[in-house]
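Dumping the structure here so I can ask a few things about it.
Note that this complex is displayed minus one protein chain, with the remaining chains in position.
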Amino acid sequence: MGKVLMKGNEAIGEAAIRAGCLNYFAYPITPQSEVAEYLSRRMDEVGGVFLQGESEVAVGYMIFGAAGCGARVFTTSSSPGISLMSEALSYITCAQCPAVFVNIMRGGPGLGGILPSQGDYFQATKGGGHGDYRLFVMAPASVQEAVQMVMEAFPIAEKYRNPVMILGDGLIGQMMEPVEFPEDLVVKPTNKDEWATNGIGNRSDDSPNLVKSLFLDPVQLNSHNLMLKAKYDRMRREDVRYEAYNTDGDYRALIVSYGTMSRVCRTAIDFLKEEGLEVAMIRPQTLFPFPEEAVRDAAGKAGCQVAVSIEMSMGQMVEDVERSIQGRCPVEWYGKCGGEVPTPEEIMDVVRGMLKG
Amino acid sequence: MQSEVMFAGFGGQGILLSAKILAYTAMEAGYEVVWIPSYGPEMRGGTAYCMVIMSDRPIGSPIVKNPMHLVAMNRPSLEKFAPVVKPGGVVLINSSLIPVRSQRDDVDELAIPVNDMAIEAGSVRSANIVALSAFVARSGVLSIDDLRESVKKEFARKAKLIPLNMEAMDRGIEAAQNA
Partner (left out) sequence: MGKTFKRPEALKDNPTHYCPGCTHGVIHRLVAEVIDELGIRGRTVGIAPVGCAVLAYNYFNVDFQEAAHGRAPAMATGIKRVRPDLMVFTYQGDGDLASIGMGEIIHAANRGEKFTTIFVNNAVYGMTGGQMAPTTMPDQRTSTSPFGRDVQAVGMPVKMAELLAALQTPAYITRQSVIKPKYINRAKKAIHKAFSYQMENRCFSFVEVVSTCPTNWGMTPLDAVEWTENTLLPYYQLGDCKTPEPREEA
């Protein structure tokens, strides 16, 4: 099948179906309601499940229930909706159920706005809900990459028995780009008989399965948390992803940027190159696990005078950049939010200014 | 080589659709494309605008301060975007609804009565196709024949609208060539 021109939101819905996920629960919220609109029709065509829940709170638990009985399942929402689902994310992570959550971020805090933003970096990578848990967080920079990440998210969620979050922004959801649905990304679901509540009679042994998050015994809860931590450490070892841009030669500054923002930075880097100023970029494709080594190595290269985290937020990812670089070079932040997206020209000025100062 | 086209007008003027047909035509011709709408409450009856970026290389920033071209379907759109069009670009002005001009002498200004032409073609609803065809014919960003195929494909499910839109296209192309 050749390329088709699709809106990000619709492509995300289609990608899940292609990946073999035929179960979708959601609540409408701008700027991602097109996913639900698209799937309300498509799930009917493919014999899947579409249900519009009464709230994001309820949807979070519909996902939990469905994932708990072994089904591939996903939802999509936007920032305020993800806040409401964060309770369920904490429970699902503790109960070790695989599921996929897509956040098409809008400006916050509060009701905020409906335009693209990256203000949910902390929420996605450091919590949102309570307790020691992590999501596997992927950040697409194009509609095509959103498709691929959605398709890959299901096997990753199953590998770790942990929710995966796709962290996009309003532009990824709203813009149209040509996309393909790579068939080699389709992976058969894992066998979940060991833990899923799919009915005792449907399994070979006769003992009930239990999907739960309550551990009243402190020794048990501690060891459960250690086991979860071991999974997060394994994510750090095995599944860090990033793209390095213009890192081969020498450069005077390093940009760290993700998602839509990184595309703007790429254009700024191209323009600066024409002026004779070399700037490199590390674009994290996984925000958790964060590409710490890649950022550290790139910032430590001789001649690199400054690293700058450029975000559509008020200085969130920069904390991970600082943590990664460990003082090897000065770390700066630049960003705008609420739907204001820095232009390539602005970023060029920012980088030039930082090198002068 | 990258070029950007800003389509702007009232909600309901078919801005998003004509931009989509252009993007589709570019994709079929082998270009990288991005179609970026304005969205939100402004979709409903207010100003709608939509940018199409096409390039022979992967497209970086989807945010473009200075588009190469502008198709302005109403006066607020012209006033907002005409000053930022790159020198040498095409500025198409729907003179049925816009009594003023771009005030630029470094762009290729094309003022044609898009709404009146669409009514003559059979329906004012084909105004977006008149404007799109005139723009493509004038700017030469894509082949007119390719565009014709895309328009037919877009209306394939409402085939009875194809003759109207072909007529709209003919009028748009003719106006672009004669203006």
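Order of writing sets the chain letters: A and B. Residues in each chain are counted from 1.
Keep this in mind: a residue touches a chain if its C-beta (ideal position, glycine included) is under 8 Å from a C-beta of that chain, and two chains touch if they have at least 3 such contacts.
Everything numeric in this text was worked out from a predicted model, so none of it was measured.
J.: Need the list of shown chains touched by the one chain that isn't shown.
T.: A
J.: Which residue among A:P109, A:G199, A:G303 or A:G353 touches the omitted chain?
T.: Spelled out, the listed residue whose C-beta touches the missing chain is A:G199.
J.: For the chain left off this view, which of A:I82, A:V102, A:A124 or A:V211 is in contact with it?
T.: A:V211
J.: Considering the complete complex, identify which of A:S55, A:Q220 or A:Q326 is in touch with the unshown chain.
T.: A:S55
J.: Please identify, in ascending order, the residues of subunit A that touch the omitted chain?
T.: These residues touch the chain not displayed: 23, 25, 49, 51, 53-55, 57-71, 73, 87-88, 91, 95, 197-202, 208-214.
One rule holds for everything that comes next: only the chains that are shown with their structure count from here on.
J.: Touching residues of subunit B toward subunit A in the complex: what are they?
T.: Contact set of subunit B toward subunit A: 20, 23-24, 27, 32-37, 39-40, 59-65.
J.: Looking at the complex, which residues from subunit A come into contact with subunit B?
T.: 3, 5, 30-31, 114-115, 170-171, 174-178, 260, 263-264, 266-268, 270, 341-345
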